[in-house]
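Below: one structure, written as C-alpha cells.
Heads up, one of the protein chains got dropped from this complex, but the rest are sitting where they should.
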Amino acid sequence: MSPTGSLSLDNPALKTPAFARLPSWTKEKLSPLAIKKIQDVYDWVEQECIPREQIMKAQLEGPGNRWKTPSLMHELREKAKDRGLFNLFLPNHFVESPGLTNLEYSCCAEIMGRVYWAAQTMNCHAPETGNIELLAKYCSEEQKKKWLQPLLDGTAASAYSMTEPDVASSDATQIGIRMRREGDEYVIDGRKLYGNCLWNKELGFYILMGCSAPDNEDRWKRHTMIIVPCATPGITQVRNLTIMGYDHAPEGHGEYVYENVRVPAENVILGEGRAFEIAQGRLGPGRIHHCMRLVGQCERAYELALIRCRDPAKKPRGRFIGEFDSNIERIAQMRLELDQARLVVLNAADVMDTLGNKAGKRAIAQSKILVPRMATRIIDECMQLYGGQGLTQHTPLPEMWTYARFVRVADGPDAAHRHQVGREEMKTAEGFRQRHAEYLRRYRELAERYGEKVVSFDYGNLE
Amino acid sequence: MSPTGSLSLDNPALKTPAFARLPSWTKEKLSPLAIKKIQDVYDWVEQECIPREQIMKAQLEGPGNRWKTPSLMHELREKAKDRGLFNLFLPNHFVESPGLTNLEYSCCAEIMGRVYWAAQTMNCHAPETGNIELLAKYCSEEQKKKWLQPLLDGTAASAYSMTEPDVASSDATQIGIRMRREGDEYVIDGRKLYGNCLWNKELGFYILMGCSAPDNEDRWKRHTMIIVPCATPGITQVRNLTIMGYDHAPEGHGEYVYENVRVPAENVILGEGRAFEIAQGRLGPGRIHHCMRLVGQCERAYELALIRCRDPAKKPRGRFIGEFDSNIERIAQMRLELDQARLVVLNAADVMDTLGNKAGKRAIAQSKILVPRMATRIIDECMQLYGGQGLTQHTPLPEMWTYARFVRVADGPDAAHRHQVGREEMKTAEGFRQRHAEYLRRYRELAERYGEKVVSFDYGNLE
Amino acid sequence: MSPTGSLSLDNPALKTPAFARLPSWTKEKLSPLAIKKIQDVYDWVEQECIPREQIMKAQLEGPGNRWKTPSLMHELREKAKDRGLFNLFLPNHFVESPGLTNLEYSCCAEIMGRVYWAAQTMNCHAPETGNIELLAKYCSEEQKKKWLQPLLDGTAASAYSMTEPDVASSDATQIGIRMRREGDEYVIDGRKLYGNCLWNKELGFYILMGCSAPDNEDRWKRHTMIIVPCATPGITQVRNLTIMGYDHAPEGHGEYVYENVRVPAENVILGEGRAFEIAQGRLGPGRIHHCMRLVGQCERAYELALIRCRDPAKKPRGRFIGEFDSNIERIAQMRLELDQARLVVLNAADVMDTLGNKAGKRAIAQSKILVPRMATRIIDECMQLYGGQGLTQHTPLPEMWTYARFVRVADGPDAAHRHQVGREEMKTAEGFRQRHAEYLRRYRELAERYGEKVVSFDYGNLE
Partner (left out) sequence: MSPTGSLSLDNPALKTPAFARLPSWTKEKLSPLAIKKIQDVYDWVEQECIPREQIMKAQLEGPGNRWKTPSLMHELREKAKDRGLFNLFLPNHFVESPGLTNLEYSCCAEIMGRVYWAAQTMNCHAPETGNIELLAKYCSEEQKKKWLQPLLDGTAASAYSMTEPDVASSDATQIGIRMRREGDEYVIDGRKLYGNCLWNKELGFYILMGCSAPDNEDRWKRHTMIIVPCATPGITQVRNLTIMGYDHAPEGHGEYVYENVRVPAENVILGEGRAFEIAQGRLGPGRIHHCMRLVGQCERAYELALIRCRDPAKKPRGRFIGEFDSNIERIAQMRLELDQARLVVLNAADVMDTLGNKAGKRAIAQSKILVPRMATRIIDECMQLYGGQGLTQHTPLPEMWTYARFVRVADGPDAAHRHQVGREEMKTAEGFRQRHAEYLRRYRELAERYGEKVVSFDYGNLE
C-alpha cells in the first residue's frame, strides 16, 4: 500500500510506462475505463504509429500525392476505430462521449503528441475536435444527423473559418466577410485565411463566421455561423499558407476568396446573429488539447536528446556529450520544465471537470501562455544538443519546434491571453486595497495597546 | 454540485478566501481536520500577525534588544499554542503529529509565508521543523524526552550546524570539524558557519555534524551527529553573518570557533559514524516548507503590486499604473507564474504523502530549483512597479526578495540540485536508446510490408 | 606597428593593465592627458583605495560615527586633489574642466567603480557630478562663486531634491511642493524624498525643484529650481530611507518635511518657472557615469568569481569549481556580457562627445536600460558561485548587487526609458511604410519586365 494508503495507486495497471509521468493526484482520479483507454492509446502510438512515421512521410512525399490523405492514414483510422480509440476527446457530459473526463483525456492526448499525426488516427485532431464539440452543443437534431454524425464516424472532414486577412484577428468583432440573406439562401462575399486547404478533396465543409448584420447596434449580434460545403461554387483557394516554410499537407492552411457563394439558410447554426454565443463556447477544452500534445511531443524530443547524450559516435574530447556537466544541468532543467508544464495542463483539465469551462478560463489561459513557450524553448535546446544535425531532417525536431511555435499564435497570440488574465486581476485590486486599509486600522489600534509609536509606512495611498 | 459531482468541492467551508487559490484536486484531498486548521491559520495570520508587523519590528529595533526574542513573539507563541496551531508541519505518520498530511500542511505554510515571522508563532519555523523531525525519527526515548519534548512544547530552541568555512559545502563528506572520543565525552575542535546565533540567549542546543573517524575507509561512515548544548564552554561566536546586509536578528547566522568543547557521549544521535544516515533523512518535507512559504510571501508582494497599480496618488500622465497595458501583461505573467509555483510545491507534497519522501526526491528538487528563482523574479518585478520606493523600507519587498534569494542557496545552490536530477535522468538514456532501436527494427519490417524503401534517418547511433 | 598601422595603439603607455579591457577604437581616441589620468586613477584605486576598504568600513561602523564622513575620506580626498584627480568628470567644453572628453572620463569611471567610494575621493560622485554640471551651466557668475566653487574645491557638499512621496515620480510635471514668493524670499512647504541625508552635517545645500506657479497654463513653466541651504530653519528629516536594507551612510537618502522654509530669491537658478529647461540639461553625461562605474564594479565581482573558481579549499568531488564545464560556460557568458556593456557605455560617451548630449539621448537610454540589468544578473551569478557565503559580508557582492539594483530605478525605472525610446521609434514607421510602398511599386514594374506574374505578399497595408 502507498504511504497514505491510497488504494488506487497500488493498482498494478498503473505501474506501466503509460502512466509513469503522471502525478499521483491524477492517477488517483482515473476511472477503470480511463486506465484501459490510456493504456490502449499508449500501445497504439508506440507499436502502430511511431514505427510508421517514415512510411507516412514517404506516402506524402510520393509523386502527385501532396494534397491527398495517404492511404496509410485511412488504414490506421479504421483500425483505431475498431479498437475503440475514436473521439476520446469528447468530454463525458456529452451523450456522444466515449466517457472520459477532460483530465483523463489529457493523459491520452499527451501520448498522442508523441507522433505528429497520431491524434488524427484516433479522430482527435484539430480542428475536428473543436468542430465536433461545437456541433454537438449547438446544432439541431437534424443538423447533427447531417453534419455531426459523419464527423464522429470519421467518414467526413471539416474545417473552421474565422480569420481574415484585412482585419485585426485578435478582435473578432471586426470580421468582415459579408453574408446577405436572399430568400432561402445566404450569399457570401469576402476573404478568409486559414482553415484547412480546399485542395484536399476529402474536406467536406467549413464552419464559417461571417457578418450578417453590419449595422446592428449591438456589435456582439452582427455575426452568424454557417456550414459551408466545400463543393459550393464561388470559393477559390488563392494559395496554401506555409508555416515557417512547412506546407502542412495534406491538410494545409488556405487563403480564400468567396464570390457570390450561396448556402442554404438551414445551414445556419443556432440562429442568425448568434455567432458570438457559439464562439465563446468553442474556447473550452480544445485549447488545452494542443498543449497536452505539446507535452508529449516534448517528451519525445527529450528522449532524443538523451539518446544523443549517450551516442557512442559523438564523443568530443573522448567524453559522452551527457558526461559534460553543463549538459547534465540542461537535461535537468528540461526535465523539470516539462514536468511543470504537465502539472499546469492537467490542472486546467481538472478545473474544467470540477468547476466548469468558464471557471477554468484562467487555468486554460495559463496553459496556452506557458506551454507553447516552454515547448519551443525545450525543443530548441534539444536541437542545439544535436549541433548542426539537429536542424536537418535527420531528426523530427525541426517539425516539432515549428508546431510548438504555431500553437503560440493559434487561438490568439500569448499577449492577448495575458491581457485577458491581467485585466481580470486588476479588478481584484480594490479588494486588496480595502484589506490593507483594514490591516492599517487594526495596527493603529494595536500600537496604542502595546505602547508603540505608530510608524508610517507607505506602500500606497489606501484612502 | 460541481460539474463532475465532486461532493467535497461543494463544502461551504471551502468557499472562504483561505482556500481561494488552491487547485480543485488539493481541495478534494483535504480532511475535515485540515479544513479547520487551514482556516484557523488563515485567521491567525490575517488578524493577529499582519497587523502586528510594525510592532514586532519596533520591539526588535528598540534599544539593546537586537538579539533577544521580542516579548511579542513569546506572547503570540503562547496564544497560537492555545489555539492548537503548534507543530502542524509534523506529518501524520509521526506519533507526535497533530495529524496533517504534507499536502495539507503545505496549504497552511503558504498562509504562514504572508508574514516573515508567522511560522515561528506556530512553531513551524526553520530550523526547528527539520530538527524536530530529525529528533523524532532518530532519537532514543530518553533523548526524546530531554531534547525533543521541549522543542515540541515550544519551551526550547535549537539550531543545525553543518556548514564549514574551509571546505566545499556541496560535498558534505569534506566536513572537517574534529570530534575525538575521550572517555564518556566527545571533544570538538574546529570551525562552523551558519546555524542560529549564540548571541540569542534563548537558543538551547546545536545538532552538530562532525568528523569522528577521518581515517575510516568508507567515507560515508566518518561522521557523527551530536547534540551540543549552547552553554558548553569553548564555543566562541566570531561574528554574525549578514544576508544581503540583513542581520536576521534575533536568530541570525553565526560564525563559530570550537576549542576543546566537551559534550557527553550520550548526546550522540543514532550512533557514532551514522551522520549520513540521518542527514539523508533530514532532506524531506522541510525542503519544501520554505518553498511553500515563498509562495505565500509572493502572493503578498503581488497584492502590494496590485495596490500600487490602482494607487490614486500615482498616476503618471493621468492614468493609473494598472491602466498601462505593459503593466497588465506584467501582472498576468506574475499571476500565472505564482499559480504554477503553487502547483509544483503542492504536487511535491502530495508525492511525499502518496509515494514517500524518497520517491519524492525529484519533485522536491523541482520545487527547490524553480520556486526561489520564480520568487526573486516576481518580487523584483513588484519592486520595480513601485519605482524608487520599492527598494526602501516603505514596503516589505526588499526583505521578501532577500529571503527568497537566501532560499536559493539554503540547502544547496540550485546548480547542485540540477546536477542531481540530471545525473538520474542520464541513467534513463539507455532505456530510450533500446526503445528507439526497437522502433527502427519494426520500421524496417513495416517498410518491406508497405513496399517502401527504407530511408535512413539518423538521430543517433543506436547499436 | 599594429596591423593597420595605428600608431597610437603602439604607444607603450597603453600596454598596462589600466587599459587592458578598452576597445581599440577607444584607445585610439585617447589624448596624452587622458592616458596619463587613466593611469593615475588606476594606480590610485589599486594602491590607495582597495587596500583601505575594510578600514573605511571600520571607521563608518565605529561607535557614534554613522552619519559622519570618516576622517579617512577627508584624508583621501585631499591626497587625490593634490594628485590632480579632482573633477575629472566635467567635460572639456566647460572652462572649469580638467580637460577630458566624456569618452576619456568613462575610462576613468570604470576604474573608480572598482571601489564603492573611490569616486568620492576624486570628487566624481553622484549627486555632486550632476550638480556641478548644472551649476556650471546655468548659474550667474555670482552664484557660481558662492555655490559652485566650493563644490569644485571639494570644500562643500550638495544634494539634489526632486522626488516626492505623493506623486508619480516618472511624471515631473506633478511635482507639488509649494514655493511662494514673499518679497525677497521664497517660502517652501511640502514633502520630498531622497537627496542626501541632513543628518550628515557636512551637507551644504539642496538644489530643489518646486512648484511656483501651479496655475500657469503651460505646465512646463510651473516649476522653479532654487538652492536651499541645509541650515535653513523649517526642514525636518523624518527618517533615512534604506535601499534593500542598506542605509548608505554617511550620505543616505532622506525623507523630509518642509514647513515655512524661507530662502532668498537670489538663490533661484536661471529664473522663476525655468526648472524644466534646467532639468533637461541635467540628463546628460551623469546618467552614464553610474553605468560605467557599474562596469568596473562588475569586473571586480568577476575577479572574485574567478578567484572562487580556483580556490583550493573549495573542491567538491575533488575538482576546482572552475573545472566544471557548466561554470566555464558561466564565466564565459559573464565575460562577454561585461565586454558588451562596456562597448555600449563607451559608445554613448562618444556620441555625446561627437554629436552632443541631445543626439546622444538614445545611446544614453540604451546604457541606462541595459547596463544595470546586466550588472544585477552578473553579480547575482557571482554570488551563486560562492554558494551561501556569497550572500554574507564575506564578500562585497551583496553591496554591489544592491547598488546595481538601485541604479535600475535611479533617474527613472527602465520601463520609463524604454517608453521614451519606443515612442521615438514609432515615429519612424511612416518612413518605412513609404519605403516599402516604393519597393512594391518597383517590384510591379520589374515583374512585368521579367515576364513574371505579380505575387501578392502582405506584410501590411501600405496604402
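Per-chain numbering from 1; labels A, B and C assigned in written order.
Assume a residue touches a chain if its C-beta (ideal position, glycine included) is under 8 Å from a C-beta of that chain, and two chains touch if they have at least 3 such contacts.
Owing to the predicted nature of the structure, the values given are computational and were not obtained by experimental measurement.
Remark: the omitted chain is touched by one listed residue; of C:228, C:370 or C:391 this is C:370.
Of the listed residues A:77, A:408 or A:433, the one in contact with the hidden chain in the full complex is A:408. In the complete complex, the residue from A:167, A:213, A:355 or A:454 that touches the missing chain is A:167.
For subunit A, the residues in touch with the chain missing from this view are 163, 165-171, 174, 193-194, 241-246, 253, 313-317, 321, 326, 384, 387-394, 398-399, 401-402, 405-406, 408-410, 413-415. Remark: the residues of subunit C touching the chain excluded from display are 2-4, 6, 9, 23-26, 28-29, 47, 50-55, 57-59, 72, 93, 101, 303-304, 306-314, 322, 325, 327-333, 335-336, 339-340, 343-344, 347, 350-356, 362-363, 365-366, 369-370, 386, 389, 393-396, 415, 417-423, 425-426, 428-430, 432-433, 435-436, 439, 442-443, 445-447, 450, 452-455, 457-462.
As for the chain not pictured, it touches subunit B at residues 165-166, 324-326, 328-329, 458, 461.
Throughout what follows, only the chains that are shown with their structure count from here on.
Taking shared numbers over all numbers used, the subunit B to subunit C interface scores over half, which places it in the same class.
By number of C-beta pairs in contact, the leading pair of chains is A-B. If you average the CA atoms of subunit A and of subunit B, the two centres end up 36 Å from each other.
One simple way to say how far apart two chains are is to compare their mean CA positions; for subunit A and subunit C this gives 48 Å. Our note on geometry: subunit B versus subunit C, Cα centroid distance of 38 Å, whole angstroms.
Residue positions of subunit C touching 2 or more other chains: 165-166, 326.
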